[in-house]
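For this view, one protein chain was removed and the others were kept in their places.
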Amino acid sequence: MWGGRFSKSINDQFAYLNNSFRFDWRLYAADIRGSVAYAKELARSEIITDAERDALIDGLQRVKQEFDARTFESNPSTPLRVSDEDIHTAVERRLGELVGAVAGKLHTGRSRNDQVATDARLFTLDAISNLQSPISDLQRALVEKSEQHLDLIMPGYTHVQRAQPVLFAHWLMAYFWMLQRDAERLRDCAARVAVLPLGAGAIAGNALGIDREFLARELGFARVSENSIDAVSDRDFIAEFLFAAALIGIHLSRLGEDLVYYSSAEFGFITMDDAYATGSSLMPQKKNPDAMELARGKAGRLIGNLMTLLTVLKGLPSSYDKDLQEDKEPLFDTVDTLSALLPVVAGVIRTMRVNANALRAALDPAMLATDLADYLVRRGIPFRDAHRLAGQAVKRAETLGVALSELSLAEYKTIAPEFGADVQRVFDFAQSLAAREVSGGTGPHAVRAQIAQARTIIERVA
Amino acid sequence: MWGGRFSKSINDQFAYLNNSFRFDWRLYAADIRGSVAYAKELARSEIITDAERDALIDGLQRVKQEFDARTFESNPSTPLRVSDEDIHTAVERRLGELVGAVAGKLHTGRSRNDQVATDARLFTLDAISNLQSPISDLQRALVEKSEQHLDLIMPGYTHVQRAQPVLFAHWLMAYFWMLQRDAERLRDCAARVAVLPLGAGAIAGNALGIDREFLARELGFARVSENSIDAVSDRDFIAEFLFAAALIGIHLSRLGEDLVYYSSAEFGFITMDDAYATGSSLMPQKKNPDAMELARGKAGRLIGNLMTLLTVLKGLPSSYDKDLQEDKEPLFDTVDTLSALLPVVAGVIRTMRVNANALRAALDPAMLATDLADYLVRRGIPFRDAHRLAGQAVKRAETLGVALSELSLAEYKTIAPEFGADVQRVFDFAQSLAAREVSGGTGPHAVRAQIAQARTIIERVA
Amino acid sequence: MWGGRFSKSINDQFAYLNNSFRFDWRLYAADIRGSVAYAKELARSEIITDAERDALIDGLQRVKQEFDARTFESNPSTPLRVSDEDIHTAVERRLGELVGAVAGKLHTGRSRNDQVATDARLFTLDAISNLQSPISDLQRALVEKSEQHLDLIMPGYTHVQRAQPVLFAHWLMAYFWMLQRDAERLRDCAARVAVLPLGAGAIAGNALGIDREFLARELGFARVSENSIDAVSDRDFIAEFLFAAALIGIHLSRLGEDLVYYSSAEFGFITMDDAYATGSSLMPQKKNPDAMELARGKAGRLIGNLMTLLTVLKGLPSSYDKDLQEDKEPLFDTVDTLSALLPVVAGVIRTMRVNANALRAALDPAMLATDLADYLVRRGIPFRDAHRLAGQAVKRAETLGVALSELSLAEYKTIAPEFGADVQRVFDFAQSLAAREVSGGTGPHAVRAQIAQARTIIERVA
Partner (left out) sequence: MWGGRFSKSINDQFAYLNNSFRFDWRLYAADIRGSVAYAKELARSEIITDAERDALIDGLQRVKQEFDARTFESNPSTPLRVSDEDIHTAVERRLGELVGAVAGKLHTGRSRNDQVATDARLFTLDAISNLQSPISDLQRALVEKSEQHLDLIMPGYTHVQRAQPVLFAHWLMAYFWMLQRDAERLRDCAARVAVLPLGAGAIAGNALGIDREFLARELGFARVSENSIDAVSDRDFIAEFLFAAALIGIHLSRLGEDLVYYSSAEFGFITMDDAYATGSSLMPQKKNPDAMELARGKAGRLIGNLMTLLTVLKGLPSSYDKDLQEDKEPLFDTVDTLSALLPVVAGVIRTMRVNANALRAALDPAMLATDLADYLVRRGIPFRDAHRLAGQAVKRAETLGVALSELSLAEYKTIAPEFGADVQRVFDFAQSLAAREVSGGTGPHAVRAQIAQARTIIERVA
């Protein structure tokens, strides 16, 4: 494609390092879509005839069919398994084989620099669009599971210590909102992806007077890039996508952490469905929550992909440098990772069995110590003092080896005369929840409202 | 603050590790702002009297004055330099010293979990707001410098090889658009920061029936969080800010890379002002572009801060865990780094001398080889063939040791009979630029339009 | 120090960004030690007289005393809080104030480039040396705790599912070996740190014919660097140290994860001592394992510091660039983090209460399913089949709602006729352990041997 000024062919090992076709073939649909639009504009600008345009478009569609059918062959006549330098070269080479010399006109005024940037943006827009459904479906699974256990109370933890009673649905819905932020972040990202670089040429812009606005409309971009130098070297949109994906990974890793422990013998809150668990090659009794461990572990990979690209970009000179070729594999891997992971997590949520008895059994009256302090506050004691006195009650109960609710009134009165016989009424988990109907709180009505709001959101998406 | 149930005091080394006051004192203004709003709401909800509210607010303002004046003292009676556990404890302790027992009522229904999340969000909103001006000022510096050199042509590079002529202003403006995306990313981030966690309590929500919408309005939040468990453990907003900051860092690192080389003896395009350069302790002749090297290097730190937080968050159980305390130092360091760096980069741009002669001297006729190919395209040769023929001309000129523009017509005709005497007209840099008036291109009118658009943007901000 | 060729003073904001004294003052002891050695060599090489050398050394020691006593003052006459550019400038400036013009001779043939590299290596060598004791002490705490519970059996987990019985001591000792690798990694790293850069000058080497071998001996380096360009820009030794530290952080994060869960109500294996736990500002009953959560979280910071430096170094041109100034803060922070964290973790281990009853109660006969399969193997069934049959027994017991050990012989015989009455003998945890006396296994003798080996190692260090 570019050998005119060269007097020697490329070294084989270097060719292998340099060639990107073995991974960037995945851009084929985007590449061909971009070329079809470009052919149209070349005809509109009278650089090529309408007949040439039609020949090009027809040929491009045949190339696409070969890719779709996995019959596209890289040139088998060289020692390298993959001989085409990249997807652009491969498509142009094959197009030439199919339609002849006119193929050589398609690249007029275009550079691989603006072409690959366009391809990568089309691919990323598709990827974001394709992730909406599995994210939304996981959200739906969370909502549905929450709705199945609307009144089930469980210990809420902080520091992995029992803190206060919360609704199981409230705990599960926490993940809904993390994913909702993820979806919004992807939407914001998409707006920055949808900026057309095509027409930027190698660096200086196109000299054919083409209509970039037409190209943008044709390819579904919201607007055209403002500066051709920036356009060919901007990979912010991939970095932003990789970041948004890494945060999704972190959210799934947190859900994974919760579920791995909740399905342990010690917690026993959750039983994984056999379809989403594995066994051990050595220990016959084992049933392992691999799916959620992988959800936890994949966060590492997603963060690593982000780190890869940020490091590649750091300190790069302006405009296009070959280092930018390193943007694609982390992009592809992140898309593949989330695409494989999200539906599995949704499956885990949908099929897991919630062990209501275990959740109830884990409710310990000491989790109502805050309510006990609130009791004193209602009797006029400043909260900080009430907190201290409730703490003394906890300590006294521990010393006596009884539950906080079993401490005698006499004991309570020793700690604070404000305690009365009605202190017993504090030790009611449902009542504790009912007191927390503040917006966003764990009160049953608040949680129902929260779920209703979530339903509205996912139905809007669907 | 929480010792009621404990029978032993805390180990000194652990206290040092655990205490965050030595860095989170920086949240004092946010913390006090949050407490003032909370006191108002406690009175509105009749948890405290109006007189108590006034006493609390008055006391809080006195504490703030002590911080502002740097006279706030951590308790000096302990061997630890900093004895308060954290900013919240410090403020509450000092408030108690100033206003007495009523201070113990301020924390009613509130936990440090929702308090610190609120503080961190207020701090981040301020940080984003405070970064707008230096970002915008750097953009302004880029626009002004571009306007000073509207018609200056320089080599545009790809792969650090001379590629095509571009306007100096076009090169510089590329950075304007990177920063514009950064500003937009921060704006999108701010919308996700402006969600109020206050009222989430430790995890379960507030039991006092407080009005979170009032708190949100009072504190300038756009809305309230939907789930209390998520609210106390969500640090996505910091991660997103750190990411946006890391990308700013990457953009500055790329500008740094360009300017470090452009101010080398070999390029000689730029002369740093003495006010923004340093010398050598050993070599008397040295004048080093330290400012832009630091701009390049600081990207590492900003990326490292992002990685710190992402790794902290990965695999954490839901709700609050102490690990989250590790969110603050990267946040503070990133804010400090950008606050110190951005104005210096603006200063460098404003004061640097552009060596027009050096830029012009670097224009090599071979950079017009694309125009030479375009010449053949206009004579009906498909671009791919025209590219090959122009490449042969380049090679021939190299072999003969002459500039591409000095190759004889006879030589040109040997390569392709389509070449005519008018081929000489190709070798005109200004004309090459004039052909690239496509939107976003380097043509003089296109660049003027680009600068005008940029002017509109920064004037809208100001 | 370098202003001769400059006609303008440095911009204040740039000075703040550029100056490193506010953090690199921590190198003062190393810097002065290096200068003392250099003064000696200048005299040996007859660049200065013996009297000048004595004056310099005397002055340097006085400067060090000012630093030690925290009475060293940065020049207070400028608006910047810290006016000295860096530790080298500060020491030289103060030395001049104390000893006069001879101070100007100390820098002869030396550059800050080789000086700071020498300082950083001295600092890192000290840091590695200083970390040996807290690492070794934590190892000692692990050994001692193991020795206190030599025969205590607990569930061994994989995938956080009960897998096979192991000794508590065996579980705890796993961390000993991680730390042992860490200690070895630091030792290997130290060998690469102990290479003297002094004498490399700015880049080209020293022109005074100084004896670098003398300097190496004087400063405790094992050898001198081989190439002056490499010497001034090599920061591999810091990267390697930061990596070794990050792995220590990861090991502590894993121990943190185990202990956070083991001290939950659900596991209940461990009770944190009150001296190493904290309470809640809201919930009076809470006792939180903050120390080990911080141990888990600090890994993020240590990894972030490593990423900072790796990213700074990536793509840097050869020899000294100002970007390298970004090496110090991650180095200092990592040293401080581990220095604060390691003793606290040792304290946690030493003071935590092991709840033997809870550990025993968690032993479930199903954890002996592997032994059940082994039973069949001993009766001639290939392991893969035996595993399947034991799995069926587990499933049958689950279906019947009985423990694996409670399944009747008739049931067992239905699964496999090879089962005999002696199958009951399988369900003996101590016997299961006794079968695993293979080296490195959890058999009581193997674990005693393991502990004895560990004792030998830590006593060799002490």
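Observations on the model:
Read from first to last, the chains carry the letters A, B and C; within each, the first residue is number 1.
Operating definition for what follows: a contact is a pair of C-beta atoms (placed from the backbone, for glycine too) under 8 Å apart; a residue touches a chain by one contact, two chains touch by 3 or more.
As the structure is a prediction and not an experimental result, all values here were calculated from the model.
In the entire assembly, the chain absent from the figure touches the shown chains A, B, C.
Checked against the hidden chain, the listed residues B:Phe267, B:Tyr320 or B:Phe419 yield one contact partner: B:Phe267. Residue in contact with the omitted chain (choice from C:Ser136, C:Ser280 or C:Thr370): C:Thr370. The chain not shown here is touched by just one of B:Arg44, B:Lys286 or B:Arg455, and that residue is B:Lys286.
Summary of contacts with the chain left out: across C:Ala194, C:Val224, C:Ile270 or C:Met283, the touching residue is C:Val224. Of the options C:Phe14, C:Phe123 or C:Tyr320, the residue whose C-beta touches the omitted chain is C:Tyr320. As for the chain not pictured, it touches chain B at residues 155, 157-164, 260-261, 263-267, 279-290, 293, 307, 310-311, 314-316, 362, 364, 366-367, 369-370, 372-373, 387-388, 390-391, 393-394, 404.
The chain not displayed touches chain C at residues 1-7, 92, 101-109, 113, 156-160, 163-166, 170-171, 173-178, 181, 184-185, 188, 192, 199-210, 212-213, 224-234, 236, 239-240, 243, 246-247, 249-250, 253-258, 261, 296, 299-300, 303, 306-307, 310-311, 313-322, 370-371, 374, 377, 382-385, 387-392, 394-395, 398, 432-433, 435-443, 446, 450, 453.
Panel shows chain A; residues 1-11, 13-14, 16-18, 85, 88-89, 107, 110-113, 201-202, 260, 273-291, 293-294, 296-301, 303-314, 321-326, 329-330, 340-341, 343-344, 347 of it touch the chain omitted from the view.
Everything below uses one rule, namely that only the chains that are shown with their structure count from here on.
In whole angstrom, the spacing between the mean C-alpha positions of chain A and chain B is 23. We define each chain's centre as the mean of its Cα atoms; on that basis chain B and chain C are separated by 32 Å. For chain C, the set of residues touching two or more other chains reads 260, 279-288, 290, 293, 307, 310-311, 314.
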